[in-house]
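Missing here: one protein chain of the complex. Every other protein chain is in place.
Order as written gives the chain letters A and B; numbering starts at 1 within each chain.
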Amino acid sequence: MTSNPTSPAPRATLAASPSAIGASAAHRPARETTRRGELVATGLTRRFGSVVAVDSVSLTLKAGEIHGLIGPNGSGKTTFLNLLTGYYKVDEGRIVVDADDLTAAPVQRRPHFGIARTFQKPRLLGSLTVLDNAMLGGWEHAQSGFLETALALPRARREDRQQRELAAELLHGVGLGNILTRRANLLDHAEQRFLEIARGLTMRPSFILLDEPAGGLTEHEIEQLARIVVQLRECGVGVLIVEHHTDFVFRICDRVTTLNLGKMIKHGTPDEVRNDPEVIRVYLGA
Amino acid sequence: MLTALITGLAIGALYAAAALAYNVMYSTSKVLSVTTGHIFMVSGVVGAYLIGELKLPTVVGFFGAAAAGVVFGLITEFVAIRRVLARSDEHLWLLSTLALATIIQQGVGLWWGTEPKPFPRLIPQDFTAGIWDQKFWLPIATVAVLMVGLELFYRRTLFGKIFIAVSEDAFAARARGVATDRVRAISYAIAGLLGGIAGFAAGQLTYAYFALGLSLTLNGFIALAVGGLGSNMGAVVGGIVLGLLTSIATFYFGGAYQQTIAVGLLMTFLLVKPEGLFGDKRTRHV
Partner (left out) sequence: MNSHQGRLAVLLVGLVALATLPFWAHDPYQVHLATLIGAYWILVAGLNLVVGYTGLLSIGHVGLLAIGSYAFAILVDHHGANPYVAMLAAGAIGGVCGFILGLPSLRLPGFYFAMATMAFSMIVSEFLLAQDSLTGGGAGIAVPGFNKPFDTPNGLFWLVMLIAAFVTWLTWNVSRLMWGRAMIALRDSDVAAAAVGVPVFSIKLIVYTFSGVTAAVAGALFGSLQSYVTPETFHFELGLFFFICIVIGGRGAIIGPLLGTIVLTALPEVVAPLAKLGQFFYGALLLLVVLLVPEGIGNLVKIVREKIRPRRLEKHVVAPDLARLAAAIGNRSAS
């Protein structure tokens, strides 16, 4: 499965700046991670008592694709995201990444399958710096055990240094390079959101699932977010955006899925979805 | 053997009272206070002081002990709970109640001394009554009355209904105009009253001893965990089970391993049925 579908020329040219060339050579990762191809959710259903929050919803997220998941409040999009990431157990259905079935995998195992996520309300470690927070994502690829770390053996120190370099580059990449040493509880809303994205990227994921990333951002910040997400696609990462902000979704997504009351009502390209009468009815009210 | 059973029932009644006190405080604050056991200690010491040392009439001692319990309950709320609940750190109240418990225990130890002192006779009775000695049936009868009183309070009085409302959904209660702060303070006063009366009644069983607090905090908690957090019936059953278990085990195997047996019971329940016998499976554990 190829990871780079043909797409319009990316907004930023890759090799233009010398720093990029130098940067990419500096941190070849110690352990090459294989990039996954597809995250396939089939017929996911989740009930809370008698309420069916998610009703047999299927969705495929490909590497190198931006997939939007929209729907009015209460449509089940956040619940669906929580099913994908393991915060809720599915009642019915399967979640598969390439050949691996992760339907029963607990939350902390999902990163192992290349899945990263951000949260609607950013979950950061306020007492640590921006850089430290981003480095947390490196845990997935840190192999040093407790004793190794306690004795500061070479591998532990090397891994720490590599995670630091990677996190710093990613933070510069999302635009937080000037506040690496700021304590996370002093960040404003947009900075928190971008930090969470950087942390997710430090995990070297194949798929990153963004939970209402545009919420609370200014027009300018949403523009920056869009550029970042498009760049992620160019790099072969699969992005799922759960979003309320339909303009943003229709602008950058390759495919869009719409939910209402837990069921999928339309799936297709942004144009197809945007012009679908059922979607219009649901969003603009009856 | 009969003595062991009666002793078990009596001490079990005391544990049940502690578990009830936990429930009352937890219902309005979602806090399990380390000071719970110390309410009983304070009232026992005050009662012994008033009657034993100051030679005041039993009635005065009773009201004094009950008042001491109420005051200590209120102090717990104002000092250790109120300010702390405003901050989001959920472990902070554990530290504050732990600190307050230490202060009161050590303070009483400094004033009263660290040796257990005998609690005076409340009703004229010689010491040959065996299993009919008041040190057994006083706590049993008192706790039975207290439990009935508590149930009547919750079900028959307006205040009680407000309590239940606050315990089930504090946010909604506040939206309806209930002063949740005051309700919480009153519930701590009620727990103090409960502990004050029960501690006074059980004084002849436990002696007036400064270190009683911590032991009762732990054993009352075990009774609570066995019976189920939030259930008053569970508190009583849990207390009786714990009391009988330790008493009978002491009878057969000697008293050296009382605490170990009690904790063994706790661990068994926490592993097998963590919500307790009567607890709600969905109860959010503290």
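Please note the rule applied: a residue touches a chain if its C-beta (ideal position, glycine included) is under 8 Å from a C-beta of that chain, and two chains touch if they have at least 3 such contacts.
As the structure is a prediction and not an experimental result, all values here were calculated from the model.
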Contact footprint on chain A, counting only the chain that is left out: 1-4, 10-17, 19-21, 23-24, 27, 29, 32-37, 63, 85, 98, 107-112, 116-117, 119, 123-128, 132, 135-140, 142, 144, 146, 149-152, 156-157, 159-160, 163, 166, 169-170, 172-179, 182, 186, 188, 190-191, 194, 199, 201, 203-204, 206, 220-221, 224, 227-228, 231-232, 234-237
Missing-chain contacts mapped onto chain B: 32, 79-80, 83-84, 87, 89-92, 94-96, 98-103, 105-107, 109-110, 214, 217-218, 221-222, 225, 256-260, 262-263, 266-267, 270-271, 285-286
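We take it that only the chains that are shown with their structure count from here on.
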Gap in Å, rounded to a whole number, between the CA centres of chain B and chain A: 50
